[in-house]
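See below for the structure under consideration.
With one protein chain held back, the other chains of the complex are shown just where they sit.
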Amino acid sequence: MPKTAFIPVGQHIGAPAAPVVKKGDKVKTGQVIAQSNGFVSVNIHSSVSGTVKKIDLIPDASGYAKQGIVIDVEGDEWLETIDRSETLVNDFSFTGEEIIQKIKEAGIVGMGGATFPTHVKLVPPKGMKAGLLIINGVECEPYLTSDHRLMLEKADEIVVGTRLLMKALNVEKAVIGIENNKPDAIRLLKEKVAAYPAISVTPLKVKYPQGGEKQLIKAVTGKEVPSGALPIAVGCVVSNVGTAFAVYEAVQKNKPLFERVVTVTGKSVKQPSNFKVRIGTPASELVEAAGGLPDDTGKIISGGPMMGKAVTSLEVPVTKGTSGLLLVPGAEARRDGRMACIRCSRCVTACPMGLEPYLLMTVSEKQIWERAEKERVMDCIECGSCSYTCPSSRPLLDYIRLGKGKVGQIIRSRKN
Amino acid sequence: MSITIVYTVITLSAIGTLSAVVLYFVAQKFKVYEDPRIDQVEAALPGANCGGCGHAGCRAFAEACVKENDLSNLFCPVGGNECMSGVAGILGLEAVKKDPRVAVVRCNGTCEYRPKTSNFDGATTCAIASSLYSGETDCQYGCLGFGDCVVACDFDAIHMNPVTGLPEVIDEKCVACGACVEACPKMLIELRKKFPKERKIYVACRNEDKGGQARKACQVACIGCSKCEKECAYDAITIANNLAFIDSDKCKLCRKCVSVCPTNAIIEVNFPPRKIQKETTESTTVNQ
Partner (left out) sequence: MTISPSPHVHTDDSVRKIMYRVVLAMLPALAWSVFVFGVDALRVTLIAVAACMGFEYLIQRFVMKVTPSVNDGSALVTGILLAFNVPADLPWWILVLGAFVAVAVAKLSFGGLGSNIFNPALVGRVFLLISFPVQMTTWPVTKQAAVDATTAATPLGLIKEGILNGKPLNELMGTLPSTSDMLLGNIGGSLGEVSALMLLLGGLYMLWKKVITWHTPVAILGSMFVFGAIFWFVNPEAYLTPVFHLLAGGAMLGAIFMATDMVTSPMTGKGQLIYGVGIGVITMCIRLFGSYPEGISFAILIMNGFTPLINAYVKPKRFGGEK
């Protein structure tokens, strides 16, 4: 439980929420403190009870200051409507729309890290229909184990969440995908879904980035999501196990999204663990709980080592999308010097989207944006496999991201 | 032997002449009519093809001048007033007169004034760094020091100073084409009015944070205290978002704002050093 909670209003993809409290207000755990501000936006709830200290600019992981609500914590008084009991509530009689409404009010976003508002994802665009729900229990990032623990400890709840999502989407089939390196989770979940023939568990090959939704869809259904299209185009909707769990809590227990499981780990961390953390807790408190900041820490990563974001300070708060905190020792924190491309084509072999990273880096560096667009730079999922394998330590993904940004701007301005 | 040479010379000459004649007629047949004035205007332009005018090269600018038949929206920053009056003369139009401009980097957060709080280890370009992080210091508005502006300049007019970590503009070479202004993701570089003797007065800060926060990040930050605004007799200074801005078109270089700024955020360049007040009182005392 933090002493002060720093809750950003923009923890998700889409418009940041608009605060509905002001300085001096008293809030309870689970209370709405910022309202959804647009079609693609969600509510933000207080994860603590106490007094609103201020609504101010809080530096986020990138160092840029964004609007957030700071609350001085007093006690832990929850909203009365929330069911705090731990008993499993298996049955439900809600309609699909009711489920989606409850998810919307609870402020649920994709917990795998992307933080896309779930209620928006559950309403397919006109003309498209979902045929399959895939629950992402893959957790392909090395070092992260929060999803694994959640599957082991809250398997029943996840299954209920899956059924709720199926009802919301009106699909008849669901598949839970889990990588082969988690045999206990596979076994346990297979037991739990035995009672529901519509849900199955598929063990998947351990190969990064198996957890990327396009890769997951291909592994489970054999279909490839077309370039530039969403998974719904092939009739699939993908949700993280953490999201399924949050859906269970929201619908069956009336509990909005204000806490999540975060892995704190690293080679020099004294007690690497998974913690259930309230949103808004500064990262420093988590690190203390894991045995303190190792002396040789060179880099702090929010998320996993492949796609996570290095943070500028430990005062960064945990948000809905924080899946882990990785403390990297100094020796490994710095990159090697960059050399010329030796055209070994390892990046091409590594790219899960069939792109040519060496070429995308060169055209981005030379600012030839039309060529970058032609070479499908927008298809990149930023998994980092290319930069990982490059023997010349070239910063491939850095330039590809730059290319994506610029080409994205060009495409948007073309539409206007 | 010699007859072979004669045959060779005759044959090759014949082929050459025939080709020349054919090419001449083809060139005449497929000739595209171009207003001859375009060539004349292009010859009057500097030929830098820098894009500072907003057109795709000097030829495109010349075409625009001739086509639009009106120079009110057309100005070549590299050639300046002299060049534009030449173009106006060729086309028989009125040229717009503009004050010459120069690029100014509005940040003085050197390594000494603005300590680094983290170390960026990615590809060192300003575009990449600023898209992911606010910078290596506590000021999210300040110069990143990776030199995208240096790369963008076609005229060798801006270079990185390795000691301060900031870019420096060479006024004689700067043509105010605007390439560095475009390149800077923090929008620190501005095209300001060029004064004689390369003098400048500007607020070397773009920090919009509250005063205390700005000062903590950088010793010479603008804290938005408004002392300069009150001091300015020419209405050249405006304060917005905790930041002062001096309009170079209104500024008369009186230097009053420089002396009242508590954090030394306003910079004066190429002025003679001020007379120190103490000395004059002493001298008057002595004379008495």
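Note that the chains take the letters A and B in the order they are written out, and that residue 1 is the start of every chain.
The rule we apply is simple: a residue touches a chain if its C-beta (ideal position, glycine included) is under 8 Å from a C-beta of that chain, and two chains touch if they have at least 3 such contacts.
What you see is a predicted model; the values in this text were computed from it and never measured.
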Among shown chains, those touching the left-out chain: A, B
Residue among A:135, A:341 or A:361 that touches the chain left out of view: A:341
Listed residues A:198, A:353 or A:368, member touching the removed chain: A:353
Identified contact with the non-displayed chain, of A:307, A:325, A:363 or A:407: A:307
Touching residues (missing chain, whole complex) on subunit A: 63, 142, 214, 218, 224-229, 297-301, 303, 305-313, 326, 328, 332-336, 339-345, 348, 351-356, 358, 376, 379, 382, 384-385, 387-389, 391-393, 395, 397-398, 401
Residues from subunit B at the interface with the omitted partner, ascending: 117-123, 128, 132-133, 136
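The criterion applied here is as follows: only the chains that are shown with their structure count from here on.
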Distance from the mean Cα position of subunit B to that of subunit A, given in whole angstrom: 43
Residue numbers on subunit B that touch subunit A, as the complex places them: 117-118, 121-123, 125, 127-128, 131-135, 140, 209
Complex contacts: residues of subunit A adjacent to subunit B: 59, 62-65, 309, 312-313, 333-335, 338, 395, 398-399, 401-402, 405
